[in-house]
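Report on one structure; see the data block that follows.
One protein chain omitted, others in place.
Think of it as A, B and C in the order they're written, each chain with its own count starting at 1.
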Amino acid sequence: MRYLPKSPAERKEMLGAIGAKSIDELFSSIPERFRLREALNIPGPYSEAEVIQYFKERAAENSNGYTSFLGAGVYNHLRSVVTDAIIQRGEFLTSYTPYQAEITQGTLQAIFEFQTLMCQLTGQEVANASMYDGSTAMTEAVLMAERLTGRRRVLVARSVHPEYREVLKTYAKNSGLHVEEIPFTASGAVDSKALQAALKDDVAAVVVQSPNFFGVIETHAALAEATHASGGMYVVTVAEGVSLGLVRPPAEADIVAMEGQSFGLPPSYGGPFAGVIASRDKFVRQMPGRLAGQTVDSEGQRGFVLTLATREQHIRREKATSNICTNQALCALAATVHLTLLGKEGLREMAEQNFSKAQFALSELLKIPGVKRTFDAPFFNEFVVELPRSVKLINAQLLRDKIIGPHALGTAYPELTKRALVCVTETTSRAEIERFAGALKRALEQPV
Amino acid sequence: MRYLPKSPAERKEMLGAIGAKSIDELFSSIPERFRLREALNIPGPYSEAEVIQYFKERAAENSNGYTSFLGAGVYNHLRSVVTDAIIQRGEFLTSYTPYQAEITQGTLQAIFEFQTLMCQLTGQEVANASMYDGSTAMTEAVLMAERLTGRRRVLVARSVHPEYREVLKTYAKNSGLHVEEIPFTASGAVDSKALQAALKDDVAAVVVQSPNFFGVIETHAALAEATHASGGMYVVTVAEGVSLGLVRPPAEADIVAMEGQSFGLPPSYGGPFAGVIASRDKFVRQMPGRLAGQTVDSEGQRGFVLTLATREQHIRREKATSNICTNQALCALAATVHLTLLGKEGLREMAEQNFSKAQFALSELLKIPGVKRTFDAPFFNEFVVELPRSVKLINAQLLRDKIIGPHALGTAYPELTKRALVCVTETTSRAEIERFAGALKRALEQPV
Amino acid sequence: MNEKIKKASRHTNQNEGLIFEKSSPGKRAFELPPLDVPAADPAKTLGASHRREGIEGFPEVSEIEVLRHFTRLSTWNYAIDLGMYPLGSCTMKYNPRVNEFVARLDGIATEHPYQPQELSQGCLKILRLLEKCLLEITGMDAITLQPAAGAQGEMTGLLLIRAYLEKQGNPRKKVLIPDSAHGTNPATAVIAGYEVENIKSESHGQIDVEKLRDLVTPDVAALMITNPSTLGIFEQRIPEIAEILHAKGALLYMDGANMNALAGVTRPGDLGVDVMHLNLHKTFSTPHGGGGPGAGPVAMKKILEPFRPVPTLVEKESGRLALEPVRPDSIGRVKAFAGNFGVLVRALAYILAYGPGVRQATEDAVLNANYIRKHLEGVFDLPYSLPSMHEVVFSDALQKKNGVNTMDIAKRLIDYGFHPYTTAFPLIVPGALMIEPTESESKEECDLFIAAMKSIAEEAATNPQIVKTAPHTTRVRRLDEVGAARKPVLRWKPVTTRSEAAD
Partner (left out) sequence: MNEKIKKASRHTNQNEGLIFEKSSPGKRAFELPPLDVPAADPAKTLGASHRREGIEGFPEVSEIEVLRHFTRLSTWNYAIDLGMYPLGSCTMKYNPRVNEFVARLDGIATEHPYQPQELSQGCLKILRLLEKCLLEITGMDAITLQPAAGAQGEMTGLLLIRAYLEKQGNPRKKVLIPDSAHGTNPATAVIAGYEVENIKSESHGQIDVEKLRDLVTPDVAALMITNPSTLGIFEQRIPEIAEILHAKGALLYMDGANMNALAGVTRPGDLGVDVMHLNLHKTFSTPHGGGGPGAGPVAMKKILEPFRPVPTLVEKESGRLALEPVRPDSIGRVKAFAGNFGVLVRALAYILAYGPGVRQATEDAVLNANYIRKHLEGVFDLPYSLPSMHEVVFSDALQKKNGVNTMDIAKRLIDYGFHPYTTAFPLIVPGALMIEPTESESKEECDLFIAAMKSIAEEAATNPQIVKTAPHTTRVRRLDEVGAARKPVLRWKPVTTRSEAAD
């Protein structure tokens, strides 16, 4: 087999050196009756060409050739080939978690740079080396708040990504957390009155997403103030990181949980992405996940190491801040390279293009009879429109025009049937937006 | 501009250090009236995304989706992604010619391995680091023979690739070489009688290709003997290197000129490929091109250097064996990686698959009424068939079936009108061969 | 340089500062196509209160500087592509390049999790085939591919057990975990809402079955076992262990991190395991990438199937595949979307390349481990002598006498051109040397490793100082970890680093 660096002769020689008659002898500790007699029933062996052919055939069964207006937590953004060239270097791709600092300074310095970039973006003081994704980052942020406050009630805005909320509930169930949801107003933002009413001195955390699931940008000041007044922690989750190139960072937050997919990671049917938790220096010892820190070697040169490991499972076991071990390092590296490429100007320009294109798309769609804007609060690159008919039916029609229509909100939000979440990024051309508007218009003109 | 690592401030600072008021001052030695006033009229600047889009649009105007039966000097063979992963490592891709051995041992050892592989394949004693391609390698082989024999008549088999012969003529014209062509027999091989007749003691080289342009495998022994008897050098050119996995190497040759495209290099519309010259140790000092040699460093460790440079233009100038400087190093590296991946078994198996598939294709085509085999000599993965009609017209019809038909021989060989050169490799599936045969049958059934 | 060091030399290597230290206003490494719609004015449309000024300190560099920066950094790393990685429990094996290629194909990397399922059949078929392959390899009945890594797989598994027991009326209180377990096991149990009861291994490093009988009380929900154990030893009495648990209504969880010792040879499902996770970034070769991403699918017996996380992959009568978002008894989602799809793609590519031949990989892995054990036995202390499977665990007992501990030996291995083995655990072996070569190492590489270990053992006896101060050949020497933790510097800040850069 091409991956195995042994010839039959070498296997024999090694068995001989061990003093075993056959390879089976090495498996003698497995009770005879449990050892497989027949070969496993799985396809293969495939040559490299056959492996490629299999996946090209699968790829052809997907959405190639369609224009998509989906966002809802996974965004299409420009990616540079440079990012991919870097993360495919074997020295990064095939290196282990950098526990042995002397031969992993490359990974360690890159993590340190990632942590810095995340702090700069979120306006926080400290960020970790990555979490699985935005949903688990948000969940771990809540658990962190629980540890810090010793409280168990959690108020989550209903405008937080539905799947993020589901994950939080899965984790909460058994850690004795009580999760309650805060409604949104007619403008699409968190209902601060409802929040006020729900806030008591037993609230560990208030969780808000911005831009929220509807694309609406939340106003943190008041919400944070109210939360802090009740002694709770204000947790902000960001699913569309590019917004931070244009929108004020959640500086009021005690903890920020961000999804890094927008920073150079392909949609890849939902993963792998890179979550991150950013917070205040004073909370760092309750932070989950790995942290790279700057230090010096025995000769005084600057170097980096994984640090504050006493928070982690491999040291603290059942007393660890989290059970996370393997995280999303290579995705975090991709984000680091991508953001470094974009830089100050590039990120701002990308964010502004998203903003302008979304504004343009909205105005185009509002020209269509029967299409209404649902929320009037400011938004970034996503917005909700109301259609005169079932979004699912309309999307089915759009497919004929090779258009993947906006995300239907009815399933996650029964009160928002006939509402669709439209996403437009810098990758969506004006022509595509106009084609979409035209197709939608035609679809609506058709008799039901 | 994204490729330029300078900020406006840094440019100012550097100008200041130089003591120049403006950048124009640095160009003052260019007479004023010759300095361009307007910007160049060329498209751009393009962002990375626009560059990619431009080439994707061009790619879409090419032959994507067609099945091809073309060979004729450029062959479709399986390539491993490993090869591409290696040659895209910056340390190989962006390194210069290894004149500074201490920091280019990687390239040097790889060249040494390439030279070894080429010797093993061709049955020769020494091979160089690469020539531009097969056509110039063959031409330089003839010039080498001229230097070694001091003679000026060259006999080239007409069954040598037509473009190779054209290149030879271009070079010959001004080096006072007289090139004559030796016809081929009804079996498609070199006409040894004609060769005998043409051979005199003024012949520098006899040039034979095997497998020849018609795919026919030449029998070297007699040809070489006759050549040597007249004191000439027997030069063999190989355009389809994979054949050497199955066919006896031209051990009788004094010089072998090979095209390496079949060893992991994509067709790429005709280049870049990698030519190579292999020969006898005793002739090495008349060899063109670079050579890597093994040596030791001042501490006795094994290392590699470019050697015998006194043959080359940068030392010998007008007395050099050739003017070649930059060659095709990265292509030679790709061939080295590719052949190392294939290995002894892989190369043989690939060659055998080519052979079997070509045999199968021939038998399928011969089932079609009106299709005749032109030459009866043994062949490797290409063969010539005679069609009842103009090959061009038939190929035009095949295009409708998304098939790129065989190469029409009529242009290069007026005596071979209605003859087509069919190529089949391991990448051609049985289904494609059968589809081709079916389409050809239909095409021939149509009334003219 | 030491004559004994055959595998590595020292070579010139580029220095490189932090990217922030190369920043200069106006440089850029990325350009966008021109905006093709009217530019909206954020100040107006967004509102000044929401608008952000440029991000202070964000890098401004050119493309070549970025490429060089990260290329230089990469040359400071050790990696599988460079040599053997004998990290016990981590299964650092060859990561085939074709897996990277297929994961990046248009139509694979480009797919959106919310696109219509009729346009996602390719993705869903990939998930389905991977499920089938993993079920065949583990001998289980059902599986979820959602967990992002082993630790999340453990949590998913324990939540399945909890849901199952709850359904029976009582989730129970405790999870039993052997003292040899990996740190994630106890950490996970707590997140799943269980108390951890650590159980001592018996003298051979195996589960003490007799003791276990008493420990499995009515409030024990499950036993988390690693098989082969982190000592690299197969738990011989695992079927009996399963029976004991089942008799008391408790379940058996198996940490599948060591499946590389079993794949194709025996199946946890047949051994009585109720639920287990797999680390695709170990056994199934997805690249470790400096710490992830990975994937931790959880395979289970029928009884646990109703509780699988949503969405679940189902085959419609039409033959169409679909992800079903709601199931009554599901434990819910453990992660957004359908798992680390790109990682799952790589794992399937790996499995298809081997087919039933995965058994050969397992055999070679065990062969390498035993070959190394054979040559190092005696040179290093072997605290547990039962047959080794895919890894072998020595201790530094012999070298301790000269004041040389496992970490010193590990660091010295770096000078010999190797990545160290695992030193952090198993905790039941003080000063552990946990060595897992995997099947990816040639005899040549194993022999070089053995020679290096013997040479270091000799140094430990004759010249301990050189071992205790290792590594000597790296661009940085041992780093001050205590200082790093005492006064954490976890991000670059403009002022401080400028001055640093100066001095």
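A few notes on this one:
Everything that follows uses one rule, which is that a contact is a pair of C-beta atoms (placed from the backbone, for glycine too) under 8 Å apart; a residue touches a chain by one contact, two chains touch by 3 or more.
Note that this is a predicted model, so its numbers are computed, not measured.
Shown chains touched by the hidden chain across the complete assembly: A, B, C. When you scan B:D84, B:E181 or B:D202 for touch with the missing chain, the hit is B:D84. Although one chain is not displayed, its contacts with chain C can still be listed: residues 6-15, 22, 62-65, 67-68, 71-72, 75-76, 81-83, 94, 96-97, 414-415, 417, 440, 442, 444, 471, 473-475. Residues 2-10, 45, 47-50, 80-82, 85, 90, 103 are the ones on chain A that touch the missing chain.
Criterion: only the chains that are shown with their structure count from here on.
Among all pairs of chains, A-C has the largest number of C-beta pairs in contact. Computed centre separation for the pair chain A/chain C is 20 angstrom, with centres defined by C-alpha atoms.
If each chain is reduced to the centroid of its CA atoms, chain A and chain B end up 48 Å from each other. Among the residues of chain A, those in touch with two or more other chains are 48, 52, 78, 80, 85, 88-89.
The set of chain C residues touching two or more other chains comprises 27-33, 60-61, 63, 67, 71, 98, 100-101.
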